[in-house]
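Missing here is one protein chain; the remaining ones are kept as they sit in the complex.
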Amino acid sequence: MDVLEMWKTVKRADLLQMYYYLRLTRTLEDRITALYRQGQIVGGVYTGNGMEAISVGYASALERDDIIAPFHRDMGAFLVRGITPGEVVAQYLGKRTGPTKGKDGNVHMGDLKRGVIGFVSHLADNLPVATGIALAFRLRGESRVVVTNTGDGGTSRGDFHEAMNFAAVRKLPVVFFCNNNQYAYSTPLGLQMAVKDVVDRAKAYGMPGEIVDGNDLAAVYLAARRAIQKARADEGPTFIECKTMRMHGHSEHDSAKYVPRELLEEWKKKDPILKAEQMLKQLGCADENTFREVGERVTKEVEAGVEFAEKSPLPEGPETLNGVFATDEEIKP
Amino acid sequence: MTTATAGREVTYLEAISQALDEEMARDERVFLMGEDIGPYGGAFRITEGFQQKYGEWRVLDTPLSESGFVGAAIGAAMMGMRPVVEMQFADFISCAFDQITEVAAKNHYRWGASVPLVIRAPFGGGVHGGPFHSECPEGWFFHSPGLKLVAPSTPYDAKGLLKAAIRDPNPVIYFEHKFLYRRIKAVLPAEDFIVPIGKADVKRAGSDVSVITYGAMVHLALEAAELLARDGIELEVVDLRTLIPLDKEAIYQSVRKTGKAITLHEDNKTGGIGAEVTALLAEECFDSLDGPIMRIAAPDTPVPFSTPLEEFFLPKVSDIVAAAKKLAAY
Partner (left out) sequence: MPTDIIMPQLGESIAEGTVVKWLIPAGGRVEKDQSLLEVETDKVALEIPSPAAGYLTEVFVQEGETVPVGTLIARLEEVKPDGVVNKVAGVILRHMEPPEGGRDYYSPAVRQLAKEKGVDLAQVTSTGAGGRVTRKDVLDYLAKRETAQPQATPTHPSGAAIAPQEEILPLTPMRKTIAERMVKSRQTSAHVVTFFEADFSAIARFREDKTLTYLPFVINAVTRAIKDVPILNSSWGETGIVIKKDVHMGVAVALEDGLLVPVVRHADRKGLTQLAKEVTDLAERARTKKLNPEEVQGGTFTITNHGGFGSLFSTPIIHQPQIAIMGVGAVQKRPIVINDAIAIRPMCYLSLSFDHRVIDGATADRFMSKVKAYLEQSPWEKHL
């Protein structure tokens, strides 16, 4: 039983920590959505609303030295790795204080020091890159692991298959997550693939796969932890399909009228934050007061972050020309 | 140019092999990925014996998945390794176009992560290879900021540029011309040397007409120069060696001297690198031009297979001679 497992193997502090991140992710993304609707954010806004357990779950199962190669619904993972709300909002506002200094927008943040690989819009491009990172670990004999994530749509791309194949052939220390939220923009699962479960693809490439309830923090965390440990022990890659639902549109400009209302109603009841609260209460780790305190805390943090970002300067035009090439000085020998 | 030292001549291909071997011995971060490079030694035998020497993991036989293994190389490079990926033929680089242009090229610009990756691409025709084994794809990447592109024409340049590419912290596509593999030889210095990226080389000095070129065409230009010299026309042959970043100063210096320029490459004419050089000359050297700039290139078609067709397609020595004569008389 997942909940029991959690209680037995995870410290209370860590459980609360995970809950905190769930709340932080939700509050931050809601705030960004609000800013967008107020016309303060240019470009696209893509959230992981209703899917926070996946990113927080897998990121929490990693060690300091591990790497994540996330996609655009993984805000929780960014926050767990140490990207601050202030940096995130600065990124969205295109400010110089964001992780890309205005060079890229929304969730395309990356920072090698915090072990986060900058996401590329071309879905599944990050997967071969992740296998390469795992290859580096293998070549150097390091016991580090990389976790990567993509959506159901992402698994249609060639890069997904080439990465899975290569990782399995060479038994690389990489864990493949799939955020199956049932819609790729407006394309429902039935038009995206002929298999019922994405996990069937794991078998095709000769690696173990499992399905977890993407809205259940415990399930995600434990599955991630198992797979990560396996990878670290040189037992090769794993594929984990997280079943979930995309509660907002593809991006915040998309009203997603193509999603049946009943589906959304059904999944609303399985909200990951609600489920996490139920679990914590069941374990006696927290109560309504805790939840309210955490709520206040994250709200304050997010506001501080927004203020920081709003006060931050925009980059200047000529900065466009910076950084095309790396210099020798930047690279450690 | 090279300082010849006593020793045997090596081919262009052997020079590439030597560069790889020396860099792998010198720096344990360097490793190779590609199809059939392991026990088989590579389609052109450049990595023959390498797996025996460096082991299975440093000479990695990849599955048939260019996008996948170029992406993997990018990931490994981001982690501080120095992968050298071998495209079996440059033509297959199109499968990895997305990873190269969207991930590798843009990474450092976006979030400061360097990608010290080298992709070796055997390009060029004249080998009856047809449309998919003779491509010159440098034009596609010429337009992708964040990449460096090099194209050596001699064994010395081949060895020196590959070493420089491996040591560069940026993604470099290394265009090696398959026609030259076993056809040209030179004696190389025994000691370690690099050819700096971004520096052209005047392979032949002349006062009358500048030919700006790279790859196998350098040798055609030199041949043409010999013929033209008999008629009193002295060609200056500027070997670009690096395509990005272009050695603009070298180009300008040559054309300021001669006042007359021809760009020459095997790649298709429209939008080829010759077009960019022509535009640069018009912008920066207008007052030095004593005649129109001419472009010699392959026509805008895929590379045909049948011998008479391929001969028609590829620029010839006679094309260069005719153009230089016309320009000299202008």
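Going in written order, the chains are labelled A and B, and every chain counts its residues from 1.
Everything below uses one rule, namely that a contact is a pair of C-beta atoms (placed from the backbone, for glycine too) under 8 Å apart; a residue touches a chain by one contact, two chains touch by 3 or more.
None of these values were measured; they are calculated from a predicted model.
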| item | value |
| --- | --- |
| In the full complex, displayed partners of the excluded chain | B |
| Subunit B, residues in touch with the chain not shown (by the definition above) | 259, 269-270, 286-292, 294, 296, 299-300, 312, 319, 322-323, 325-327, 329-330 |
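By definition in this document, only the chains that are shown with their structure count from here on.
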| item | value |
| --- | --- |
| Euclidean distance of C-alpha centroids - subunit A vs subunit B, Å | 41 |
| Touch list for subunit B against partner subunit A, complex | 31, 57-58, 60, 62-63, 65, 67-81, 83, 98-99, 102-103, 106-116, 145-146, 148, 169-170 |
| Subunit B-facing residues of subunit A, complex | 67, 69, 99-100, 103-104, 108-112, 117-118, 120-122, 125, 127-140, 146, 158-159, 161-163, 165-166, 169-170, 323-328, 330-332 |
